[in-house]
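Here's the structure, in structure tokens; my notes come after.
Then we have chain A:
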Amino acid sequence: QELTLQLKWVTQAQFGGYYVAKDKGFYEEEGLDVTIKAGGPDIAPTQVLAGGGADVIVEWMPAALAAREKGLPLVNIAQPFKSSGMMLTCLKESGITDPKTDFAGKTLGVWFAGNEYPFLSWMHTLGLSTEGGTDGVTVLKQGFNVDPLLQKQAACISTMTYNEYWQVIDAGIAPEDLVTFKYEDQGVATLEDGLYVLESTLEDEAKVADLEKFVRASMKGWKYAEENPEEAAEIVLENDETGAQTIEHQTRMMTEIAKLTAGSNGALDEADYQRTVDILLAGGSDPVISKEPEGAWSHAITDKALAE
Partner candidate 1 sequence: MRNLLPILTVLLAIVAIWYVAAIGMNSTWARDQAARAETRLSAGDLVIQTLTLERPVLPAPHQVAAGLWEGIAGQKITSKRSLVWHGWITLSATLTGFAIGSLAGILLAVGIVHDRAMDQSVMPWAVASQTVPILAIAPMVIVVFASAGITGLLPKAVIAAWLSFFPVLVGMVKGLRTPDRMQLDLMRSWSASRPQMFWRLRLPSSLPYLFASLKVGIAAALVGTIVGELPAGASAGLGARLLSGSYYGQTVQIWAALFAAAALAAGLVIAVGRIEAVTLRRMGLAR
Partner candidate 2 sequence: MIEANAVSLTFQTADGPVHALKDVDLSIGAGEFVSFIGPSGCGKTTFLRTIAALESPTGGALTVNGMSPDEARRARAYGYVFQAPGLYPWRTIAGNISLPLEIMGFGKADRAERVRRVLELVDLEGFGGKFPWQLSGGMQQRASIARALAFDADILLMDEPFGALDEIVRDRLNEALLELWRKTGKTIGFVTHSIPEAVYLSTRIVVMSPRPGRITRIIDSPLPAERPLDIRDTPEFIALAHEVREGLREGHGDDI
């Protein structure tokens, strides 16, 4: 059976579980032929899914719920990532110590293309406008790298615990010179890297059966990756076509990722879901979603996949 998975970003240890499952033959054991499509900076997985270019996508829940409200009926079928890896990383010299008081008037780097929702929700809870000015923050569409921080074009930039943060460190800035604010710690963490399909897919029994096998094999891959970060990193490296990744960086990323996947067996935790929804709904005048979504997740797949 053929199945296509669209990733959210370029080939890296963030998606280690899937690459391990493919490389170790876990998918094959289930009788699946899985194609993994790498993503990229301006590729919206939701659009790929809607267009029929993939059967399953890896997406962050805010983007998925926003798309759902736009009329694209996405359903979360599994949630391998338990916690969020998002944070804002600031230069100590910018003088920021407390988000509640110090962000005003500062320039912050943010990822867009569907990744801006958690940030916007956070700023809303802080009561900060994102339109600039002295009592708001100036937002930069952050490009592909951490240069804005290094060039001091922004006081803080978005980073992931497992990736960009380490690039800042690698660039020669000592951890002591940095201040970080994890979304988890700020109480604005939203679910990342879940598996989503279209509602219609779940009505097709054959597809559902395939998805069960897929989720089962993927989780096996994730757990294997958690335990063998070095091997997983090597597998990722082999699958990277650009040849730009380094084993050190990927191994470290795998180790960090393992911390985020640790608490999940693959099934979506309803409480996490509700927390994400609440944060997103709290958006005030321009909320990410305007009403409580319905049917945005299903345990149908994980219940069967993780049964034994």
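Here is how the candidates were picked: all candidates are chains of the complex that A comes from, given by their letters.
Before moving on, here are some points about what is shown:
We take it that contacts are C-beta pairs under 8 Å (C-beta built on N, C-alpha and C of every residue); 3 or more make two chains touch, one makes a residue touch a chain; residues count from 1.
In this text, all values refer to a predicted model and were calculated from it rather than measured experimentally.
All listed chains 1 or 2 share the complex with chain A, though the touching one is 1.
Chain A makes touch with candidate 1 in their complex at residues 7, 9-11, 37-44, 47-48, 50-54, 143-147, 150-151, 167, 171-174, 177, 240-245, 249.
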